[in-house]
Each structure stands twice: as structure tokens, then as C-alpha cells.
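Got a structure for you, written out below as C-alpha cells; questions coming shortly.
Note that one protein chain is taken out, while the other chains of the complex remain in position.
Chain naming follows the written order as A and B, and within any one chain the residues start at number 1.
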Amino acid sequence: MKLWRYPANWHLFRYDDRLLLICMAVVVGICAGLAAIALNRALVSVLGLLHHYRHLWWAFIMPAAGAALSSLFLEKIVNEGAGHGVPEVIYSVSRYGGLIRLRSSFSRLISSCLTIGSGGSAGPEAPVVMSGSAIGSNIARLFNLNDRQRVTLVGCGTAGAIGAIFNAPIAGMVFTMEVILGEWSAVNIIPIAIAAVTGTKVSRLLQGNNIAFSHREFQIALGDIAACVGLAICCAAVSIILTRSLRGMSRRVAVLRLPLWLKAAMGGAIVGLIGIGLPDVLGEGYHTIQHAITGDFRAGLLVATTVLAMKIVATAFTLGWGGSGGIFAPSLFIGSFVGLAYQRALTHLWPTVGWVEEGCFALLGMAGIISGILQAPLTGIFLIVEITGGYDVIVPLTIVAAVSSTACQYVEPASFYLKDLVDKGQLLRPGTDARVLADIRMGELLETDCIPVSPGMRLGEFIPILERSHRNLFPVEDGKNGRFLGIVHLDDVRPYLFKTPLYDAVVLGQLMQTQVETVGPDDDLIDVLDKMDALKKFSLPVVANQRFVGMISKATLLDRYRRELMVQTRTT
Amino acid sequence: MTPKLFHIFRNTPLGRETLLQSLYFCRSIGCLPEIYIPESTRFLMYFENDVTQVDLDGSYLTAPSTSRGHAEALVLESGLKATYLTPKNYTAHGLPDIPTHYDYMCCPRSISDLSSKIGLGHIGPRVRRIVQAARFPVLITSPVFKAWNSITIFFGGSQNALNALRLGLRIARQSGKPLNMFTQIEKGDAETYRKAVADADLLSDWERYGAEWQFFEKGSLEENLYAVAHDALLVLGAYGHGLIKDIMFGSKMERIQSTLPNNLLIAGPKYTAVKG
Partner (left out) sequence: MKLSIQQVADALDLPVETVERWVRQGRIPFQRQQDEIHFRLGVLERWAVQHKLPFHLTSERPDPKEICQPGSIHEALQRGGFYYDIEGSDTESVLQSAVRRLRDLELSTQNRTLLLARLLEREAMASTGVGKGVAIPHPRIPLEKAVPCPTICTFFLKHAAPYQAIDDKPVFILFLLLSPSTSAHLHCLSRLAFCVRDDAFVSFLRSRPAPETLLARVAAFEEQLDAPN
């Protein structure tokens, strides 16, 4: 055994893995930070390279080619499905202790670089999250860490990546806790915070400490704060439109019988065509956001609204048709334009009121859309605070984030990332009923102390078995091939129990129930429970390959369920 | 509970041979085949500390409309009962998760490279990865179906060879077929190997089920492998060293499988021999 691959066995870490996790978190944070910087640099250079051709008439080909290449890369070279990957990370965290393929640590970086660099409307954040978490997971695998530690490292990867790409450590930490892990526990927070800080530090060393969207200080009056509520409602509405159009587009495109790369190319071409009229919608759009915040976006309300609508369309075409990338950056873009348009509309309606500059509303709009789409208000608040470098807008920010995420929850109960998982019943957050049931295997609950009987057995022969048994259920098996035939319940026998003359006259075959509902040993516990509830039974026989394996009962289940919950939730 | 063998069905003549081999194996040791008819060329297997994406080659998806019928016909002919796997969980769209709780799994020598490319000398990287990560032994079939009438264990004295010995004893006990052992002496003499078996408390079992233990002191491994019966199932352990070491020095598993066309049952480093 190679000792270096089992750090959990080193004397230093043997009794408490917190120190181990902290050390690993630093490593993961550095790697995730580097991955984020790599994508960022690659994007900058690709955009710079293609910038000279943007004004040419055939420029709309570029997003098409980029999307097609990225789709081909994902499908043929690394053989991974499309999509931005965040649901995959959440799925693996909830079901498989955060096991993620090694290839995921680079595949999305390259494909999203192709999509976004060529002008597709998508964000680089989700790919970076996928990469960072895959790096964390594979480092955990290399060092043979267990599921709990691996999940923490996956979180570390996410936090480091988000921290690095936005230069926002707290946002990285909060996003990880709120969206990826869904759990706030002391064991996790410390390594994740350290990874977020490490990732951010890596990015600051390599790129300098830049605040992404710097701005002047805003003077916020009471009237502005009241107006925030209206903005929040608008944000919620736009979030829902964005979510629906993305999902609707994917559903419609999935029906088309065309090669995947061709679909991606068609989507890309449409985005390119939009881009000819409105170049602002292309790419991740951070420059345009910056303009919106500093008040340099001069065009009027109508243009702003058109840009807003077209960005939604472009994003839906890029992602829905098979391009690769996330929705983080488009959400920020859309949010800033919602804010902008809202402020201009307000000024139109009440020109005498001294509203705060449109930049402030753009910030608030960004927070509103992020918290609406992700249904993660804290992520929205902290991200905006950090990327804009000030706490001066915290009061309206909190209001917008809270109202927007609440309003979205009314209409869409699950957020964009989680919707698929929730639909399939695969969202298993720690400490929840679904998680506990998914963790316990049927094999752990089997009660095997039932005494099998044969259908030809006389009642008289059955009495001594009844005396010995602790249970009131007896599986009936075919004497020759051991096949499960039915169940004899004590209640079925009770009427004849004290009628000695019947002891030789009645055989168990006459008393047994043959129409018995059974379950298989590989069934999911949640289905088994549903079956029990539907049949109003407290126990069911488990039958595999027509043979009786054991009984499963609610009494045992409750006992194990409770212990499982105690072990899962009180880990300190 | 009846042990289960996992088989991925390929709807081609080569796939038919593989399934016949699996069914023969199941009938011999009394286990139940679980057949997966792939719906996409990739799937994931989540092991204890590893996740493997298996990329099947395109021939696995040949004529999806007939594949279930073909598989059922072969199963019916064998007189066994088989179950068919429908994946329940998906990591992503078109990427199903295949359970890994089986007792055996059957693989052709390669499942991701085109089947036309494989002669004998190559075990594909995915099959190798499954062997490395799985808790179950992997049955690697010969290209054409061939019934095996005896079992030969390769015993090299390591911890994994002992696991292979346990596995071989179990197969011999369940199938009732004669059991032989093959040892290429690398250090010490025959007594060293006997002692290794005795230390693991397996000598009495070996004496009860085993027939002949051949020791080879002279000659290269490849030369001596001619002594292995042509109709034997080979049982061997795979040691979990790195890919680089494999490329540099070539693993013994590689040398054996490239020399012998027989069916192989490989116990990987994670294989835990079930008692009894």
C-alpha cells in the first residue's frame, strides 16, 4: 500500500480529519482557481483574436462554427453530454458522494471557451464550477477519501472556482453552501471558506485585484427603496420568462432528428444574426454590464428593452440548441438591463422625482435575477456586493433579492439548476427524508428469521413450528424447487388452532394467501414504502428470482431510519 | 440469494458468442444473468471510490428493434431465466447509471474500441478500469463461444493470487469441474508457494477440490503456457499497479491473456472473496 495515497492514515490526521480537509482544501482551491483563470485568459484571447472579424458580413458564421465545434468536442472527443453541468454536480453530490469523472475537469472549459469565445451568449461560470468540483472530486479519489470528505472537496472546488472567476470569495462560499451542497455545517464551512479564499488569492496574484464592476457611490433615498419592490417583481417575471424559454427551447430541440453538432450550428447562426444588429448580446457581455452600471449605456428605453429581450432569445438559442456554457453571466446581463429599463421607465413616469442613477438599479436588477433564477437570495446579495466592491446598496439589495426569490418560488417551486433533479425525484439534500431513504439499502433491513413452510404441511405439523417462531408470518415455499408461493398469516390459522380434529385434515396450502404483493431486493426504499402505504401493510415479503429472501417491515425501518438520521445530522 | 452476472448485450454475431459464453458460465455455476441492452453508447458505473464512464463502440446499438428478441431467444435456448436491466437513474440526459452490486460481470476483451480491431493482444482501457475498480470478478470471453471443462488458476503467490485462488475454489465447488493450478516460479521453490497457500488457510480446500498443481521453473511464461488445457477457464488476479508501469513492463495479466485465447475470469484488486 502506498502510504502517500492514504493521508487519512497519517499520524497527523488520524484522529480528526478537519486538519486533513483544510490542507486538501488549499490544494483544491489552487487548482480550481487556476482552472478558472485558464478559462478566463483563453476567452480573452479568443475574443481578441476574433474581434477583427466582427464587422464583416459573414461574422454570423462564427457563433455557428464555435457552437458546432464545442458540440462535436463534447460528443465525439470526450464523449460527454451537453449541458452546463451544475445539475450533474448536484446529482453526484446527493447520490454518489460527489464522484465525478476526471474528464469533466477540463471538458466544459474547452467547449464553453469555443462557444462563448466565438460569440455564443452564455456564461463561463457553470463550466468553471463543473471543472472545479471535478478537480476536487478527483483529488479526493486520488487520496482515497470517503464520501463525506469527497463531498466537502467538491464544495471546495466549486467555491474556489467561483471565488477566482468573480474575485469574490464570500459569493463562492455562499453559492456552494446554498446551491451545490444544500447544507450548512461547521465541518464543511471551514475548508470551503479556505478554498474560496485560496482560489481568489490565486486569481489576484495572476490577474491583479480588480473589482469586476466598479462604480461611484450611490445616494439612495427612501423613495428608491420603495421602488425596489417593483423592480423585484419585474426581476421575478423576467427570471421566470428566462427559465421557461431555456427549458422550452431545449425540449423542442430535443425532438428534432438532426445531428447534435448541426443543431448547435443552427442555434449559433441565429445568435450570430441577432448579433449583427445588436452586438451587445454576443459573448458573456461583461463590457456591456460595466457600461450599464457606470451609466455609459446611452441608448433609450426602447433599445434597452430590445437588448434585454434579444439577450434572452440569444441565450435560449445558444444553450437550448446545444452550445456549452452557463446562465450566470447572461443572468447578470439581463438583470442589469432590467434595472436600467426600470429606472428609465420610472423617470418617464415621474420625471420630477430625483431617482438614484440607473447604475444602482442595474446592480439591484442583477441581484434580483440571480436570486430569482437560482432561488438563492444570499448568493445574489453577496455576489453583487463583492463584484461591485461596496456595501452601500445592501439595504435595497436585500429587499430585491428576497422579494424576487420568493416571488419566483410561487411560480416555479424549483430553481433552474434543480428543476430536472426535482422532477426525477433525484434531489437528495442532506438530512432530508428522501436522502435517508436513498441511503439505506434493502439488504440492511431484511428480516430473515421467518420459518418457511411447505403447502403440503398438515396443520398438526405446523403447530410446533408456530411454537418456535417469533413471527406471525410464514412464507410458503414449493418443496421441490423452493419457489415462493404465498404467505400463511397467524390470523389465517387462528380459527383452527384449537380444533384438534382438524390437525390432520387441513393443510397449509388451503390456508395460505396466494395473492401477495411482494417487493424485490433491489427496489428503492421509497417505492417500497409507497407500496406499503397504498396496501396499508406493515410488512411485505421480499422475493428475488421467485424465491423468498426475507421480510421488510415498517418497525425495523423506523428504527434504522432514526439511527441513520442521527448519524447523518449530528456529525460534529 | 442467487448470484448475478451482468452482461451488456451487443446485437452482432460477436455479441452472440459473448452472450452464449455468459449463459454457459451462468449455467455452470448456477447464477442468474442480468442483461442490459444499451440505449446509448455510454453509461456510468459508480464504484466505491471511483466512477467509470464506459463508452461502448457503435456496434452495441446495431438494430435496436431486434436486439431484445435476439437476446431472449438465446436465453430461452439455454433454459435459464434472465432479468433485463432498465436503468433507473441518469446522471445526465442519455447517460444512465448502471448498478455495480453484481457478483460477476462479463466483458469482451474490449468494449470501447471497434470490435474489428481486436485480435487477442489487447484488453481495452475501459475493461481494465472496470477490473481495477470493481468488487466483482470480470469474465473476459474468448471471441468465439467455447465450453470450458476445467478450471486453471494462475497462482503467483501475491495477496491477489490468493483471492484468485479463493474465487477458483468457489467456481470449482459450484460447477463441479476439475481444478488445476499453474505456477511460474519466480522466487524460492514450490514449497514457498505451498506455504503461502497454507498460511492463508486454503491448503485443505485446495487438497479437497484441486487436481494438479503444475510448477514451472524453467522457460519463459509464454512457453510454459502451452501446458494449460485448451478448454480451461482461467482464473487470475490482477494487481492494481499504475498504467505507466503496465506500459513499461507489461503486466502478467496482459502476457497471459495475449498468449492464451481461453476465457478468463479476473479478480481485480478490489475484489473481496465471499466466504463460503
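To be clear about the criterion, contacts are C-beta pairs under 8 Å (C-beta built on N, C-alpha and C of every residue); 3 or more make two chains touch, one makes a residue touch a chain.
A quick note: this is a predicted structure, and the numbers were derived from the prediction, not measured.
Trainee: Quick one: which of A:Asn9, A:Asn210, A:Thr500 or A:Gln513 touches the chain that's been left out?
Mentor: Residue touching the chain left out of view: A:Asn9.
Trainee: Can you work out which residue in A:Asn79, A:Thr347 or A:Gln568 touches the chain that's missing from view?
Mentor: Going through A:Asn79, A:Thr347 or A:Gln568 one by one, A:Gln568 is the residue touching the chain not shown.
Trainee: Which residues does chain A use to touch the chain missing from this display?
Mentor: Counting over the whole complex, chain A touches the hidden chain at residues 1, 6, 8-9, 14-15, 17, 97, 145-149, 439-441, 443-444, 461, 464-465, 560, 563, 566-568, 570-572.
The rule is simple: only the chains that are shown with their structure count from here on.
Trainee: Which residues of chain B touch chain A once you look at their complex with the stated criterion?
Mentor: The contact residues of chain B facing chain A are 1-2, 32, 41-42, 44, 46, 49-51, 53, 55, 81, 83, 88-95, 97, 99, 101.
Trainee: Within their complex, state which residues of chain A touch chain B.
Mentor: Chain A reaches chain B through residues 79-81, 83, 87-88, 91-92, 95-96, 99-101, 103, 141, 144, 254, 424, 426, 521-522, 524, 544-545, 547, 549.
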